[in-house]
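Only one protein chain is missing; all other protein chains are in place.
Order as written gives the chain letters A and B; numbering starts at 1 within each chain.
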Amino acid sequence: MVTMPKVIEIRTPGRGFTNITSQVQAELSGSGLCHLFLQHTSASLILTENASPEVRTDLETLIGRAAPDGDPAYLHDDEGPDDMAAHFRTLLAGHELSLPMSDGRLMLGTWQGVFLWEHRAHPHRRRIVITQLPERQ
Amino acid sequence: MVTMPKVIEIRTPGRGFTNITSQVQAELSGSGLCHLFLQHTSASLILTENASPEVRTDLETLIGRAAPDGDPAYLHDDEGPDDMAAHFRTLLAGHELSLPMSDGRLMLGTWQGVFLWEHRAHPHRRRIVITQLPERQ
Partner (left out) sequence: MVTMPKVIEIRTPGRGFTNITSQVQAELSGSGLCHLFLQHTSASLILTENASPEVRTDLETLIGRAAPDGDPAYLHDDEGPDDMAAHFRTLLAGHELSLPMSDGRLMLGTWQGVFLWEHRAHPHRRRIVITQLPERQ
């Protein structure tokens, strides 16, 4: 039998964070590991503090210093000043997460939320492959 | 049957590195993959050079430039000047590791050690969820 990982699609409003913890949780059952894989090189999947929106504003500030839009050194700017910045942001912040689960519940810490971080200026549709892996018995 | 991933707790002395390779190794058996998940957003799990402590000092120097304590731009400073810096350090350095194992032994490279990197200034207790995944037969 060929099993197929689930794929979910998230619409983003342009650069910024979307909390997808509940949407991911709804897809899960059993125990082991849940792997989330973003099929894109200009957005990220991250865990970060879920309480204060100011944390996310500050993450934007800091990553914007490391990967500035429209840097004069960029050779690659086919799709605008945020194009190359988005690729480096993805490299720094990552594009995948593995989350332990017990009896269908994500074993997150109290302050951990799962976020899709859009790095491009404009809205996009982003695809996430969800793979559930059994723990060793 | 509901299996439960193991959880271990590590006490950190404040900002800095704790080599937890032996402690993780002691929990393992069998072959496949060992996944380590830190349930916090202000500390990291990393692999780095295990021989020279100077490497770790230099990692501190470099990440401190990318995520400075008490930056005037921060909106979030509820818990002091190291609070927001710790969140961005975690984003850059990561909070999880997947390690291949063969017959209960971690398949690390010669120079690779597993470290818990405390990003907060003060001591903390940090929880790590350990999930062991079987390789495909």
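Quick note on the criterion: contacts are C-beta pairs under 8 Å (C-beta built on N, C-alpha and C of every residue); 3 or more make two chains touch, one makes a residue touch a chain.
Note that the coordinates shown come from a computational prediction; the quantities given were computed from them, not determined experimentally.
K.L.:
Which listed residue, B:10, B:46 or B:121, touches the chain dropped from view?
P.N.:
B:46
K.L.:
Residue by residue, what part of chain B touches the chain that was omitted?
P.N.:
These residues touch the chain not displayed: 31-33, 46-49, 52, 54-55, 57-59, 61-63, 65-66, 92-94, 97-100, 102-103, 107-112, 133-137.
K.L.:
In the full complex, which residues of chain A touch the absent chain?
P.N.:
1-5, 30, 32, 35, 37-41, 66-67, 71, 73-76, 78, 84, 87-88, 90-92, 94-96, 98, 127, 129, 131-134
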